[in-house]
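Note that this complex is displayed minus one protein chain, with the remaining chains in position.
Each chain carries a letter (A, B and C) given by its place in the written order, and its residues are counted from 1.
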């Protein structure tokens, strides 16, 4: 399949850099005690979010998981909005109400991430139903981990999307573990995308460490969705380079395995690909990384200088009419 | 495949007659206002319950659905116990606490039926887990309708049974409708047993109007389960000859369709098969039917002359230690 | 109660609900129904006939039959609402809400808050409540669970007028609404009629009107004791009040109409007059709505209360099957009368 345009590839590279660097920074801030809450880092999986998001139009949507930074940034939530949210500031994309696990921004087509494993799947189907009924031509990409495939919500949500040919792409990021649990301990399937057959929809498994491969598969799935041919289950084989959450020493997996996957890092891989084809130079690539680093520093400044919500603001936004109750 | 022994075939015939006649009677009692509650009749599907139950040992278990009379009678709950329960008497199999939708009797290996569609599936897997851990060699058959396959509970329960090779047989009675909803409107699959592939377990679709076919398939599935080879999804194609529940005029399906299926009634079919092979005579078959009719009359007498629970008995059986709270 | 417009028609609650849905679907393209067996040609119109005929009128896309997937239904409603639609979802029996609990409690109720107010979830989830000799899994009154879910509103109509007016408010509300209907109040006709049903019919305006959330209705005025009930127990309370009047006891009967928001003030005012409060509820006692109402009102009306607040509720048991036990289980007018006499002994 033909590569995307050079501009798009460069943009993909920038987006992956944004995610990677954003998370490296927030992890550091978190460990320094400057950032509250908990963190599930996406590091290593960037190609999945970016490959998919770049197959979507601006007014398409995504909905993420408990590990949503990548999904949100890839679809366009700004680093300022992200950083301020993680800093619990009222300039954050969720005004400090959501934090790391619920980042999103309707202005960029990102639903608040849903941190209940599998919980976003029926919601995504519902949104796709809404698109179809309103004939908007929009598509939603619903991200999920390998672990989510065993939730009842997956089953009900995917089946509904299947029978009604809804415009949704189910993206399963199979990073081999659900928290500490190896995927082969919780399913008998070798390929998770084989679950698609149970709903009569296409399933495809691709290299989730190659953004161009993900992008190609996502484009096909998005096209099917937009044409009224219904959902696809797209499995991206990937790996999180880091622990499940802040308190994970990763003793349940081997350092060899980690090294093997890190060698397949999607970010240098795309850079090498582009340099090889003469699409860009290593200098330009390095410049992008440096620009992103500066952006991130700026976002920290933005966040740190932003106001916190007032304590009693916690009473707001329960209902649309504040005085409703 | 070889037929079961003549004795077993005659017993199967008797069991199907028991279910059929029991329900014809309770329906009449119900319409006359002599019986309280609601009813979901199993009429037409008798071959499924009987074919499966006859493949089980006495200390094996079954768990039924909202349409459980057949499951319970097939596994050995007596007509007296059944009738008294439906009459809400304290001699009923659930002492009048459960009624039609919750018939069962642990003494015969029948869990109280679970009337939440799909709700019995995780429970069945759990019981099978208990059998496996205790190395009892027991098996449980879990009945469900075609509609239950779209519940999240199906997905979670079947997957668990699959990954742990649990001794359970999932019996899907596909009677073409979930209440008024045609099965092809709620799934893209032609064969529901194809869902089995999503869990890496065997699936098989059989003629649910032929008790010997069902029995053969059930035997294979029970054997797999007992040998530690895990669960099977057994789809029985069948039909309820009557409405979904007492208040169903069946306007959502055609009388032609009904006639077609009624022509395949499993009860005369087994009788004909046995008579043809010289296993029995029409007279003997008629005698069985007459014996069953007498049994049912006796059960009505038993039920009607049994005491009702006292009103305040409703406070009992919440906890094991009555004074616990 | 809001002023009633001129043209009215006698309707059952099922009919009034159907009217509300029909009018809202005519008024607003975004409104649609989804649920099990709601629109199948020749089908039931839902478990209690509420959507009967609507798929013929509006098409099967807007009266959408779903698989038996309650979490999927609730999630579909959440998502469709987020996309700009106005879904009216339903479960056939309120008991099945437990299958959809994550979607209702963790998603529908929290989406707006988690987004910092940037999204909203205008959906209605209808659920038939109450015991009707169908035993433990088809007779629960789970409305109390939902008053404990910040982010959802809870409506409980007991008359045909309210059924239409409250449902319209619910459909137009930008927040998720749990809408509980009592099986014995529907007045469904034909084979779907319920044994022992009360089926109150009422004059219902044919024009557009709404009943606001959070405004209780005084169903009967009185001076000696306030009785608070909802859904079916409003009628139990009214029957008790009728009988007690003959004994010279004057009862004020109040129907909150919505549990969230709850009109504390109307009840508190009544207590200031009557100095006695009895709460009648079909939910099991412990942790139920009656307890919450008692807790709020003992505070709001402290000093006015001449006696402890008495709760008349279902006991802390599942719903039994046997009609004799079920009758004992459901609070009835005799239970209410006994409670009223008891609180009045403190005078």
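Keep in mind that, in the parts below, a contact is a pair of C-beta atoms (placed from the backbone, for glycine too) under 8 Å apart; a residue touches a chain by one contact, two chains touch by 3 or more.
Note that this is a predicted model, so its numbers are computed, not measured.
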item: Visible chains in contact with the missing one; value: A, B, C
item: Touching residue (missing chain; options C:64, C:99 or C:336); value: C:99
item: Contact partner of the left-out chain, one of A:64, A:104 or A:147; value: A:147
item: Identified contact with the non-displayed chain, of C:234, C:290, C:312 or C:336; value: C:290
item: Option from A:12, A:62 or A:115 whose C-beta touches the chain left out; value: A:115
item: Where the unshown chain meets chain C, residue by residue; value: 95-96, 98-99, 101-102, 105-106, 109-110, 113-114, 135-137, 144-145, 147-148, 150-151, 260, 262, 283-284, 286-292, 294-296, 298-299, 302, 307-311, 315-318, 320
item: In chain A, positions touching the absent partner; value: 36-38, 88-89, 94, 96-99, 101-102, 114-119, 147-148, 150-153, 178-182, 185-187, 246-249, 251-253, 308-315, 318, 325
item: Residues of chain B in contact with the chain not shown; value: 92-98, 102, 104-106, 111-112, 114, 116, 119, 121-131, 133-134, 136, 152-153, 155-157, 159-160, 163, 316-321, 324-325
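The rule is simple: only the chains that are shown with their structure count from here on.
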item: Centroid distance [mean C-alpha coordinates] between chain C and chain A, Å; value: 40
item: Mean-CA-position distance for chain C and chain B (Å); value: 35
item: Chain A: positions in contact with at least two other chains; value: 152-153, 155-156, 159, 163
item: Junction residues of chain C - those touching two or more other chains; value: 66-67, 69, 71-72
